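For this view, one protein chain was removed and the others were kept in their places.
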Amino acid sequence: MAEQYWESAVSRIDDSTVRIRGYDLEELIGGLTFTSAAYLLIRGALPTPNQTKMMDAVLTAVLDYALQKPGTVAARYVMSANPNVAASLASAVLAVGKNTLAPEDTARFAIDSYKRLTESNDDAVVVAARIVAEERAAKRRIPGLGHPVFKNVDPRAEKIKTLARELGFWGPQAEFYELIHTEFRRQSGRDWIPLNDIGVMALVLAEMGFTPDETTGIAIISTLPGVVAHLTEEQNSGRPIRIVAPEDVSYDTIVRDFESDKEVAGW
Amino acid sequence: MAEQYWESAVSRIDDSTVRIRGYDLEELIGGLTFTSAAYLLIRGALPTPNQTKMMDAVLTAVLDYALQKPGTVAARYVMSANPNVAASLASAVLAVGKNTLAPEDTARFAIDSYKRLTESNDDAVVVAARIVAEERAAKRRIPGLGHPVFKNVDPRAEKIKTLARELGFWGPQAEFYELIHTEFRRQSGRDWIPLNDIGVMALVLAEMGFTPDETTGIAIISTLPGVVAHLTEEQNSGRPIRIVAPEDVSYDTIVRDFESDKEVAGW
Amino acid sequence: MAEQYWESAVSRIDDSTVRIRGYDLEELIGGLTFTSAAYLLIRGALPTPNQTKMMDAVLTAVLDYALQKPGTVAARYVMSANPNVAASLASAVLAVGKNTLAPEDTARFAIDSYKRLTESNDDAVVVAARIVAEERAAKRRIPGLGHPVFKNVDPRAEKIKTLARELGFWGPQAEFYELIHTEFRRQSGRDWIPLNDIGVMALVLAEMGFTPDETTGIAIISTLPGVVAHLTEEQNSGRPIRIVAPEDVSYDTIVRDFESDKEVAGW
Partner (left out) sequence: MAEQYWESAVSRIDDSTVRIRGYDLEELIGGLTFTSAAYLLIRGALPTPNQTKMMDAVLTAVLDYALQKPGTVAARYVMSANPNVAASLASAVLAVGKNTLAPEDTARFAIDSYKRLTESNDDAVVVAARIVAEERAAKRRIPGLGHPVFKNVDPRAEKIKTLARELGFWGPQAEFYELIHTEFRRQSGRDWIPLNDIGVMALVLAEMGFTPDETTGIAIISTLPGVVAHLTEEQNSGRPIRIVAPEDVSYDTIVRDFESDKEVAGW
């Protein structure tokens, strides 16, 4: 049998039936919350009630962050120039990356670290200490730690961790990450550095079986309703083209002469 | 008092408290489903249980459409070249527009049409007939009608309409749109043309108070979990750079001579 | 003969030869400027020296506009959060639309207006007056006119117009648009309203044979080198996550109680 160029198990269309992971879409409408549907689509199986509860908590962890989230601001600038929701939301999506909102680095780090533990014969504390020492020697940040505002404890992260413990999504992988956290505080002397909200999202979603890339996808979805709300505000703001006020910018003030410089350049 | 350049009521950050539409984010985590949170963010108030139920139905109406949704295919091509979730999801977002998935045109049409009805002294059937006649004369499509697969009835649309009736989100605006639909079938003779899934999403969301732009924002969110699932498949496909197979393309086969053509062009 | 699903005449790959509009790419490298290559790709034929000269002028018309171009600002916000050039440039591209930088509306208007003139038996001034009267009655802006800074004359637009006249790219279509401009100033009494830079780009590119959509594509390309320069500045700024300073925002300050409001909502 010839192999097709594409392969997919997410959904398929048979005549007039759309099957989502094998289920008739018509039955899902009204039968599933969006959160459960998202779980089904990505993980390929219906969630248990606890899985849905956990995922709802994760999806509400970073709902909005005022005009201190770069993606929201970018989206509002785009909307002011090109009043199109898709274009503007896409800009907010594109601002999810290394410096904000992407849990994937923490998820990868937690998964890799735990793998090293399971492959090692050493004690967990020893492995954690070794990992921290290596990261520090290579001057790499340990992803998931630290927050510009919260010291010691990020209350949103704690809330999710508590729920995760209750619902059974705080397993050995997350616990080993916490050991690494403790070691980091010890070795660095920065005792106040907390586990942050994106870090805890990563640990819980990885525990639920999502891949690192999928954790970022989920974080992106969680951030969009707030952006939609901001786009409505932008539309109602009465400002057609947003700028940065000249008094907030230090502009270079050199004046150059084109004709003479062109000659000097050899033209 | 000086007026600030920006204004926002979506959220704000006071010291260590993030307030979402006035509520402490810490309380919302675990206290609200994502769907309720999305409603709160966009509409500015907590939803009733019926509003959440309705919105969950709308958010699950178009969960995935296999490799027959252009945005999903675009996202997989991007992922194959640039294995980055944010970039790939953004491409899927950008494929929401005039030809697919954007309820805004239907929402605008339904709102404007109903406004004409309320401002007129004529009977609803007369106003509907006039609107249809105008659209047909201007050769404009009536948005929300027609589907490439379904004739007469789009079963997903019917499911949502039934739920909307039960839950109280099928009001006079939607009913007037249905009158227009009936008139369209009569005047065009195309009796088989159904109300489609995007059309019904538009009518229900407009009835709930969302603006046309917001209906597109919500449709975009609803489509993303499926795309995340496809991106994982793409990553696992083992194909680093997707192409279109040469046998599926009719390429122009002219061969031209650069040097002689350049001379002809005057260089 | 079976018809393929895709069709293309832009380029093709034969064994190891890439043919661009029929020419061997190897010969083009070093044999054509980028501007000439862009013309060849889009228009399908080699440009004359005058066409290249004209297009270079158009491509340099709006090189950069400091932090007063929303797309540049959006791109810098994205870069600060997700330090990735492709994601950031994409945001700048997405800010090209109705309110800034997209010549397509003017190009469409100029082409449609001129078509009306050629199909009419009336004098050009009469047709122009009629078009202006219609647009004003419908409260539509005439695209291509007006600038926030320049009154009477946009010097960049004048410079391009002068070049277009010299090089033969200011034809009857552009001249009829100018008649409409004159009529608009007469009818509106707003005598100071100039033809702007984007408007003149539209007129010249349409005269050269580019479609309205292509004029926007060309404007997008012309704007990107400046954005690349801004992204380097952003990387060197030492600010990892850009925000809007809280003192520049008027935030809503309502505090609400989640538990009691939830009860009121019926949960």
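So that you can tell them apart, the chains are marked A, B and C in the order they are listed, and the count of residues begins at 1 in each.
The working rule: a residue touches a chain if its C-beta (ideal position, glycine included) is under 8 Å from a C-beta of that chain, and two chains touch if they have at least 3 such contacts.
All of these numbers come straight from a predicted model, not from anything done at the bench.
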Contact list for the unshown chain, restricted to visible chains: A, B, C
Candidate in contact with the missing chain, chosen from A:D24, A:E158, A:E178 or A:E233: A:D24
Residue, one of B:S8, B:N84 or B:N196, that touches the chain absent here: B:N84
Residues from subunit C at the interface with the omitted partner, ascending: 5-13, 15-16, 18, 20, 25-26, 28-30, 32-35, 37-38, 41-42, 44, 53, 55-57, 59-61, 63-68, 85-87, 89-91, 93-97, 102, 104, 149-150, 155-156, 159-160, 163, 211, 213-214, 216-218, 220-222, 224-233, 235, 237, 245
Interface with the undisplayed chain - residues on subunit B: 66-71, 73-75, 77-78, 80-84, 87-88, 90-91, 94-102, 148, 240-244, 246, 249, 251
Missing-partner contacts on subunit A, residue numbers: 3-9, 12-13, 19, 21-24, 27-28, 31, 45-50, 82, 84, 86-87, 90, 94, 244, 246-259, 261-262, 265-267
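Note that in this section only the chains that are shown with their structure count from here on.
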Two or more partner chains touched - positions in subunit B: 5-9, 12-13, 28, 86-87, 90, 94
